[in-house]
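Left out: one protein chain. Kept in place: all the others.
== subunit A ==
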Amino acid sequence: MTVLHWATIAPFLLAILIPFFYKYARRIHTGWFVLILPLVLFIYFLSYIPVTSSGDTIMNSVPWVPSLGIYFDVYVDGLSLLFALLITGIGTLVVLYSIYYLSKKNERLNNFYVYLLMFMGAMLGVVLSDNLIVLYVFWEVTSISSSLLISYWFHREKSTNGAQKSMFITVFGGLSMLGGFSLLYVMTDTFSIREIIANVDLVTTSSLFLPAMILILLGAFTKSAQFPFHIWLPDAMEAPTPVSAYLHSATMVKAGIYLVARLTPVFGGSAEWFWIISLVGITTLVWGAISAVRQKDLKSILAFSTVSQLGLIMTLLGLGSASLYFDVGAEDTLYTTAILAAVFHLINHATFKGSLFMTAGIIDHETGTRDIRKLGGLMTIMPITFTISLIGLASMAGLPPFNGFLSKEMFFEGTVNATQFGIFNMETWGMLFPVLAWVASVLTFVYCAIMFFKTFTGKFKPENYDVHVHEAPFGMLISPIVLGSLVVIFGLFPNLLAYSLIEPAMASILPNLLEPGQQFDVGISHWHGVNTALLMTIGVIVVGIVIYLMMKKWSKLPFYLKERDPLNRLYDNGVSGLISGSQAVTRAQMTGSLRDYFVYMCGFSILLLGYTMYRYDAFAIDTASTSSISPFMWIVALVFIGATISIAFVNHRITAVIVIGIIGFLLALLFVIFRAPDLALTQLLVETVTVVLFMLVFYHLPDLQRRTAKLRFNILNLIISLGVGSLFTAIAVSSFALGQDANFESISEFFIENSKELAGGYNMVNVILVDFRGLDTLLEVLVLGIAALGVVTLIKLRFTGREDV
């Protein structure tokens, strides 16, 4: 474990301590204890900038389950460092903001900060892991912790619904992603991303290339709220605003972007990757922008705007992946502009969207509402909030001189460049991208304008608010001010980031294009002559203003009034169908009758085992080499059979118990005959304890009653019991013959040779139990313990009819 490992799991370690801080230091807001960690981590990760900007990477390995190829490897390169800085940097600001946002008097802060730290650690794990399985584990922890955060106010039905929705969708994606990772393992025999990239030929030539890619992209698209999986993101806005600012704009939703960027060297350069990502991205971009215009709630506008911007970044990653096809080297910016724009916009989006969410939270906190139909005239009452919002919105709309302008211009340039690609049918469909990009940008401009003018201009009407409206306390303003200033600083001095963060991140997305010692050209400037991108921006502003001015006309249209995403209906129907379907299955299967359960279990095993044996032609009865059966064995066997058959005809409970006891003791006798004293002893003792149990419960049991059943029912039972009996006999007999055919070496030899040598015991059975397979034993007794707990719960904590569950 190196410092880097400890840094990755530090949030989890701190999370364990949070309940204690909450309990024993009530007078101090728990957030102050949390704040230290992301700050320290941020400074720690800053120290890696010189390393990655000089083109180096750091890799520290700790074996976890080496036999399965799972190593807890942390890997720092430009891309992961960029994300780690975003996570810890924005994390610090969000924690600071939350200290003022959540009151320590009436909020369950311990829960909040535990979940937040869990999330932070998981996110760091996702971006720093080199091993796909470890990445997957952290990935699912982000899903779980984010749904916990969404349902933080769990007494509201909307919160729990939103949490469930995000959980369903992101975990669905996560599981298919695991499938994709497994396919990658099948192709390359490793889980390490770096080794996969090194052996990329194995992947591209494999027939599993496309399935693996689609499965992994499902994970990325669900996490990054791409169309049509975006519907969870607006509902996730039920979470407290610091959470929205953190998870749903700056970090978690970008995990999908990260994954796509990280795996671009593996899948990039193929037509499928190019088209799937670009098309899904551009659809999301346009759809998100359309939906955002229709919203009336500040946070909903921001949520759909996030969806749209994520689509933008995704489009750019898709378009940029084409540069791997050409293998052009670092000088040709025609192809790499898109990746540059993606990385730059990622940073910019985190800054302006973070600050916008925080100001939306401030407005909600201080006025009690987020409805743009109620808000208005806040410019003079909340001057600082107004200024930050203005900067954020202008940046999001793509106005100079803010950072959003720069990346928006590059976005246009990237889409225009893409029309010149002579590959993947771009000659015919290429114009799609700049046109859709331009349309979406106009809509973006419009919703930014709506948000700005509806909130801050107009006449202030105090009767619209339930509370006294005033500017937020200073502490709550620090974080948005910092982010707002970053928007301005990155806008005015874009090259501050160019070679420290952006270039190393590009180098990790497109590693194979660089010769050793070579760098991408990342000159970002405000003025680069009158080109198509600039004309497009001017067009966006002009058309955007016209559309906004005509808002009175189109705000009456049904298009504007339908706020809810039509895809939600699909989801709702799906969920209710799932519930009623599973209820139907449950009703058919869980009848409460032991007989029915046995019918299902035995029937299933007959079908499954019978088919398998038949399919592999495994019924083999070998009478030639069977050993002889001594007379007393015949006697034991006959008594066995007799006792078993007689059970069916016994109609007194005590007799039945005695007969079952006979079978048990005969089994013990068999163990003795076959020289297994340990098993025999266990069997005897289990029989004894069972007898005691019977004695104790006899008093409660009703008399045995012979039930008369229909003939058809009896015949079915007869078939099933005959089937089970003959099938298992056949399996037992065949296994003897097959074992000889297959020449399997008996594993008992190993234990005979090594139990004294390795574990110091002569009793092989015991040595296996406590040493060679100790984990099995441990988990078996754990199961027993759970069973005992189950009995205690069923009997002692029985439901008495009152509301005490």
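As a convention for this text, contacts are C-beta pairs under 8 Å (C-beta built on N, C-alpha and C of every residue); 3 or more make two chains touch, one makes a residue touch a chain; residues count from 1.
The definition used in the following text is that contacts and distances are computed from a predicted model.
Novice: Of the options "Multicomponent Na+:H+ antiporter subunit B", "Dehydrogenase", "2-oxoglutarate ferredoxin oxidoreductase subunit alpha" or "ABC transporter permease", which is the UniProt protein name for the chain that has been left out of view?
Specialist: "Multicomponent Na+:H+ antiporter subunit B"
Novice: Decide which residue listed in A:T419, A:T682 or A:S734 touches the omitted chain of the complex.
Specialist: Within the whole complex, the residue contacting the unshown chain is A:T682.
Novice: Among A:L567, A:A656 or A:V770, exactly one should touch the missing chain; which is it?
Specialist: A:V770
Novice: Quick one: say which of A:V530, A:A648, A:V697 or A:I747 touches the chain that got left out.
Specialist: A:V697
Novice: Spell out, residue by residue, where the missing chain touches subunit A.
Specialist: Residues in contact with the chain left out: 677-678, 681-682, 685-686, 688-689, 692-693, 695-697, 699, 759-763, 765-767, 769-771, 774-775, 777-778, 781-782, 784-785, 787-789, 791-792, 795-796, 798.
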